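One protein chain is absent from this view; the other protein chains keep their places.
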Amino acid sequence: MSSRILDRRDFLRVLGIGGAAATLAGCGNTSIESGKELVMSYVQPEDFVVPGVGVYYASTCTQCGSGCGIMGRVREGRILKLEGNPQSLISAGKICGLGQAGVQVHYNPDRLRTPLMREGDTLKPVSWEKAQASLNSRLGPASTLAGNQIAFLTGEISGHQKVMVEALLESFGSDNHVVYDALSTVTGRAASKAVIGESLPVLKIDQARMILSFGNDFLGSGVSPVYMAAQYARFRKAPRGTLVQIEPRMTLTGANADRWYAIKPGTEGVFALGLAHALLAHESYAHSLPAELEAALKPYDKDTVSEVTGVHAEAIPHLAGMLWEKSPSLVLSGPSAEGHVRGFNNAAAIQLLNLILNNRGRSLLGSAVHPFPQLVSATGSYSALVKLNQDMSAGRVQTLLLVGTNPVFTAPTFLPFANNLSKVPFKVAFVTQLDETAHQCDLVLPLLSPLEDFGTHVASYQPSGVEVQIQQPLMEKLYPETRGFGDILLELVKLRRPEVYKAFPDYYSYLKTAVTKAKPVFKATTGDDEFWEDALRSGVLRLDLPAAALESKEGASVVQVDTPRVLDTDVHYPFFFVPSVRADLRDGRHANLPWLQESPDPLTTVVWDSWVDIHPKTANEMQIREGDILEVQSATGSMRAKAYLFPGIQPDTVSMPLGQGHTAYGRYADGMGVNPFKLFDPMFDEKTGELALYATRVIIKKTGENALVVKDEGPTSLQQNRKLVATIGADQAQLAKENAHVTE
Amino acid sequence: MNVCIKKLMVWLSLWALVGSALAEPFAPGGAIGSQTDDGYNALGPVVEQPFEFPHNVHAGQMGINCMYCHTYARRSAVSGIPRLDKCMGCHKLIESVKDKPRIKKLFEYWDKKEPIPWKKVHDLPDFVRFNHERHIQRFYFREKRSIRETCGYCHGDVASMTTARRVKALSMGWCISCHQKEHLENASTTKTSNGPNDCWQCHK
Amino acid sequence: MIHTTDERDIEVERRFVPKAKDINDEIAWAQINKDVLRSMERPRMMYWVIFLASLALFSFGVYCEVRQYQSGLGMADLENPQVWGLYIATFIFWIGMSHSGTLLSAILHIMHADWRKPIYRFAEAMTTFSLMTAGLFVLVHLGRVWQFYYVVAYPNERWTWPNFNSPLVWDATAIGTYLTSSIVFLYFGMIPDLAICRDNAKGFRRKFYWLLSLGWQGTDRQWANFRVTYLTVACFLIPLAVSVHSIVATDFAVSQQPGWHITSFPPYFVAGALYSGCAAIITLFIILRYVFRFEEYMTMPILDKTCRLTFAIAMVWTYLNLIEYASVWYGSDPYAKETLIFRATGTYAPYWWAMNFLGSVVPFALAFKSLRNHIPTMMVVSLLLNLGMWLERFMIVTPTFAHGYYPWTWTGNWWPSWIQWGIVAGSFGWFTMLFMLFCKIFPAVSMYEVKEMVYHRFMARKARAS
Amino acid sequence: MSKAHTLALYSDFEEAGRAIQELKSANLQGFKMDDVILKSPIEHPELSEMLGSRPVYVQFFTLAGAVLGSSIGFTLIASAQANFLVQIRGGRPIVPLPPDLVITYELFILIGVFMTVLGCFIGWKLPGNRSPIYNTSISEDKVGILVKAEAQTIPQINEIFNRHQPLEIIGEQGR
Partner (left out) sequence: MSLSNLIKNWSSLRVRRPYEGQYKGKDYKWAMVIDLDACTGCNACTTACYAENNLPVVGKESFAKGQAMHWIRIERYWGPGDHMTEEFPQRGAQFLPMLCQQCEAAPCEVVCPVGATHHTPDGLNSQVYNRCIGSRYCSANCPYKVRYFNWWQYPERAWPNPLELQLNPDVTVRSKGVMEKCTFCVQRLTEAKNRARTENRLVADGEVTTACAQACPTSAITFGNLANEKSTVAKMWQAHQIKLASDVQEKDDTVRGYRIFEDLRTYPSIVYLEQVRDLEA
């Protein structure tokens, strides 16, 4: 099939545009015509190409790090739609909205089509030769760069792209691969690693009888939402599990909970410890903790905890009772619990509950050891960016390469990243579309879209065994002046290390060689070409490995237990500020996709905009109506957005969604809403040094202006006594019987 | 009284004129008046093609089955213009006609690896989705009618044309006139059925 | 000689209606011709003011429609579920307005109500032109107006037919029938007058009237056929008018939406139609009387009668309106009741209360003779009544969309865009323009019927004197 | 035996009536009551009656139109609904009676009106067949009596007219 791929590219080139012209005419030609339109014809197509019939190709979604297998429907050389790949364990034939919108990355009208080079203040289009020459002169054999003078700033990255990034750095003797993630989960992972023994353990959601989640949005913006959603669907089948969510602002997962509690931001740890204290009252759990820890939990009685957290006091014994009864359970910590100064401790306290409830080995498993550690996804963090920022500020970085990240947009105000970036003499951005960071670079190279490029990926969360996901082009490239990320890096590495890489004419052959070399690991007995073709056809290489055991040295001892203390009220900044992360826009990198902009936020149904969530009770006290433009001011900055009255939020808290507020990210993103990243106060987790995203405090001021909130919801958000969504009690529904009837 | 009738006739013919003028925009693809015994005959315009493909030679003299070249007709909604390498497959080997201007032109396209910009002759409105596969499967494969009859019902006697020309109105009423006929379900039965009468078969 | 029956009639009339005479019965026939023909030549300055103003308004409407046609109905700020907006409301308004023309010309003709004679002609013209205006709204409202002929049932090359189930097709048939019948009725009743015009015109106008008068010479045979035909068409027109507005009512009543699915809608609509039409007749009466110097013919007693008729119909409408509320309130459909409460208390409550006030309270001004005889007051009152009736139609269409079955798509405070208002205003311009043109080209007062009226009174008086 | 016309104009119906009465009783040669035509600015049924029975057939056209309209209307609609492109609408039969009756009703009226007016035009003998003598004052306030008779009888008729103070007597050659 290797030759076929190339041939396919060939015929695609011939066809690409002709087919499309016919579609749009759907509103033009309304009568019988002869001789007005051209009819498509092929020169030398593959036998399986039949005009008018769609063909599916497997690939991998790169919209987030979940690594879902996808299938693209290709017709007449155009990729039309993405579906989930049933052969992929992660997507299991399903796909989320964000993944669907992958085609709009590819067809985006604001795609960068030629290389850009800085001339004075502006970026001017240049030819590839010129861009390549500039790149070669800086990074070629004649380069004087040495060691960490060259740095590569990436977002989450895995597979052979990661290998190429590191190979390039290595050829300079640099290990300055900075992985930055604005929404990093480092704190939670660290706590999990410490308490449970694995930073990202395998969650057997479908096995749990009860899930207690502290702000973990596993159905929405969490890790691998498509896989989690399928697990959740099974969790809801008989015997139906119970989901309880505790968080300051309702997430999509919270909206699906059987019981939702609003909690004061940052007090999740206190609540968890209170719950631990209550759990220990049961004889079966009585001595599951070290005695001194158990003793330290004494002050965490339900009334104190209730006072600190703002959650009703009876919630704790009630939850404890349920957890005793419904076993195995699963306790999850999430970003809203972790993004605080004592975020690590919050997360650790939450994980402590898993220890008490003895969930390890039942609903919490260790993940398999990956046979190709070099391919494994590199986890991003905020502290990495801080370090890079210091290096840049000190002039230690001479050349910075950027891909898959937009720190100028996501870095908080107090981190003068944009300033320090200008101190780097040579900055190269690899992008499919210009963003705020690329605008500040010296050389911007247009990449092939993920649907035009080859690649391999390893999911950041691998539910069982190990997989390598294969990404292959679903379409001939749209713009001749774009190149694959792997190809560009390979060209550079070839210049530096010709002896190793000269055998590979392009990234494709490199990839093919690398993948086929791994054949023995996957216990394949077929020939190389056949193995490669099979891999492309199924889109995934899979190896079943047993789950590793979960062990941790420190365990419960990590948790610090202080005397519970009611949070101070800040007179200047009376409100807690929690950002909300939308499953589709994430940190803002997808704000350029029109489908996602027009896809209503599931909870508020707002589109194309930013807004301020405020509890109706608070709004009433402050006489705020929906659409009133509020000024949200933190110690760091202030911004304006429309008020949205949202009952799913703790009354002392306001929230704004991340991802909007772009200024240079194409027509669909620019000017839509505001960017709350610029509101964050310099608060850091005391253990990991990560930015505490949920710890900022703000004051709300009315500006006296009012504007229409653009949303799908009408003037009412209630069913008005119509039987639209009926609800039935879990004890009354007979899910098992239903299921039996259908499967019989 | 004769005067009356005469006046009446004048009035009526005047109104008929006005009526037909008004009816013109209502009748794309041929008015109802233009019927012949096999349906609605409405000769389309002559379409200038890149070069004059002789259907009469291929389908007529040689008797090549339509689906030899229009291969997709039996498995896709579109019948498809034959791919260039299909033309070349034969013409590379036919020395006798190699110097003819049309064949030279064919070779030029092949050498450039460019598709020939054929013009559509049977171009239905964009909201109409005619499916070749269904008709070929039904009438050629199942009912075992001859290929010339099957294709020719809509495309006319292509074997007598050089470049194809539209000979049927292809109006909706014409489609329905055939759909409402009773057709044999297959060659070995007397059971009949008619075409679908569901709008969504063709418009969606 | 043969006036004995008339004499008895007059006796009866004198006993019960002893007051002002409808018309000065000493007015000479030649004078009638002269007065009416003069109106077609030299109206007051006001005529041109009104005509130009309505032309300007109409041009603005055309401008709005062109913008909407080019960009799509989004220009009108229509949305899901507010899909109809002012267009359908105003459509019903104009259809309704057409009905009183038929009331005056057909029903009162059959009942031999003499006082209708000087005013029925313009009322009938009003019927025709308001129907044309209503038809315009159907077109303005369509998303693809260039395909409007799909609604018409005619054999075509697509072999398709319209959907005869749809009240809109009933509408199209009914309005088409009504419009053609009205034009026929209007024209037919005008033939003797056109002959008068022909006899008094010169040049191309003579040719024009000659053609239209179809050789009318007032022969006994012509009169006999004319009388029977006119009466028959009038008989046809009465049920037709009732059916037309009932069918318009079924646009709503046959649908399933709360606030529309109401049994009493057809009579309610018919009453509303007569009501707004009568109010419009008062308005036009006052305008024509001034503009064309028709004081001799459009006399105060006739205005008085018209006002009393309007008052009676207003009370019928009020009753049916209350019946609608009551049947919804005591009915078993919670959604319809909810919609009613929404009307009275929701976003559009001010308009709802205004409509009820204007429709049911303001007409009491017509109950006072002193007010009835005060022309400026009547002008204002008649305009207010029509505003009320327009609001009624607005209140039928908009709140049901704003607060229907499906709560998710309720609208908070939907308001039409200026394009819609422009087109609505333009429709008033179009109507007034056509109407004014008509009055200029055709006799707005039926000369031969006024002659009949004068003749009968004169003869009766003579008989009494002898 | 050539026929000629004469028209007498009177200022009111009473005089005209007396003139007709006398014409009727005069029993002249070469003249029939059927050839007397009354022309008036308004209708005067009593006077017309004196001219004898002149039946009006419009009603029959009306009846025919109404019957035709309703029967053809229903048949056309129902058979249009029953054509090959059967348009199924959920919740209704393919040929639903209430809607069809509504449209039938409208067609009944439409064709009825048209036929009535057509009947009237036929009664007027349109187009053409206009009487040769006319005076514009008839449309104003005069009553005219037009008589068609043998040319030699015309003076006698005019004599009768003259007895009743006609305003004017107009012959075919003008006054």
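Read from first to last, the chains carry the letters A, B, C and D; within each, the first residue is number 1.
What we mean here is this: a residue touches a chain if its C-beta (ideal position, glycine included) is under 8 Å from a C-beta of that chain, and two chains touch if they have at least 3 such contacts.
Every value quoted in this text rests on a predicted model; they were computed, and no experiment measured them.
Contacts of the undisplayed chain with visible chains (whole complex): A, B, C, D. Taking the complete complex into account, A:84 is the one of A:45, A:84 or A:588 that touches the chain left out. In the complete complex, the hidden chain is touched by one of A:320, A:468 or A:583, namely A:583.
For the chain missing from the display, the contacting residue among A:260, A:522 or A:573 is A:260, taking the whole complex into account. Listed here are the chain A residues that touch the chain not shown: 16-17, 19-20, 22-24, 26-27, 30, 75-76, 78-84, 93-97, 100-101, 103-104, 107-109, 219-220, 225-226, 229-230, 232-233, 236, 240, 242, 244-245, 250, 252-262, 322, 478, 583-584, 594-600, 602-603, 605, 607-609, 616-617, 647-648, 651, 667, 672, 708, 710, 712-713, 716-735, 737-738, 741-742, 744. Residues 71-74, 77-84, 141-145, 147-148, 150-151, 160-163, 165-169, 172, 251, 254-257, 401, 404-406, 408-409, 411, 414 are the ones on chain C that touch the missing chain. Within chain B, the residues in touch with the undisplayed chain are 75, 125-129, 131, 133-134, 137, 196, 198-201, 203-204.
The rule we apply is simple: only the chains that are shown with their structure count from here on.
Looking at contacts between chains, the pair that accounts for the most C-beta pairs is C-D.
One inter-chain figure worth recording: chain A and chain B are separated by 53 Å, centre to centre, where each centre is the mean of the chain's CA atoms. Distance between chain centres (mean CA atoms), chain A to chain D: 89 Å. Counting partner chains per residue, chain D shows two or more touched chains at residues 84-85, 127-128. Within chain C, the positions touching two or more other chains are listed as 159-160.
Residue ranges on chain C touching chain A, taken from their complex, read 334, 338, 405-412. Residue ranges on chain D touching chain C, taken from their complex, read 14, 17, 37-48, 51, 54, 56, 58-59, 62, 76-77, 80-81, 83-85, 87, 89, 92, 96, 99-100, 102-103, 105-107, 109-110, 112-114, 116-117, 119-121, 123-124, 126-128, 130-131, 134, 136, 138-141, 144, 146. Those residues of chain A lying in contact with chain C across their complex are 712-716, 718-722, 724.
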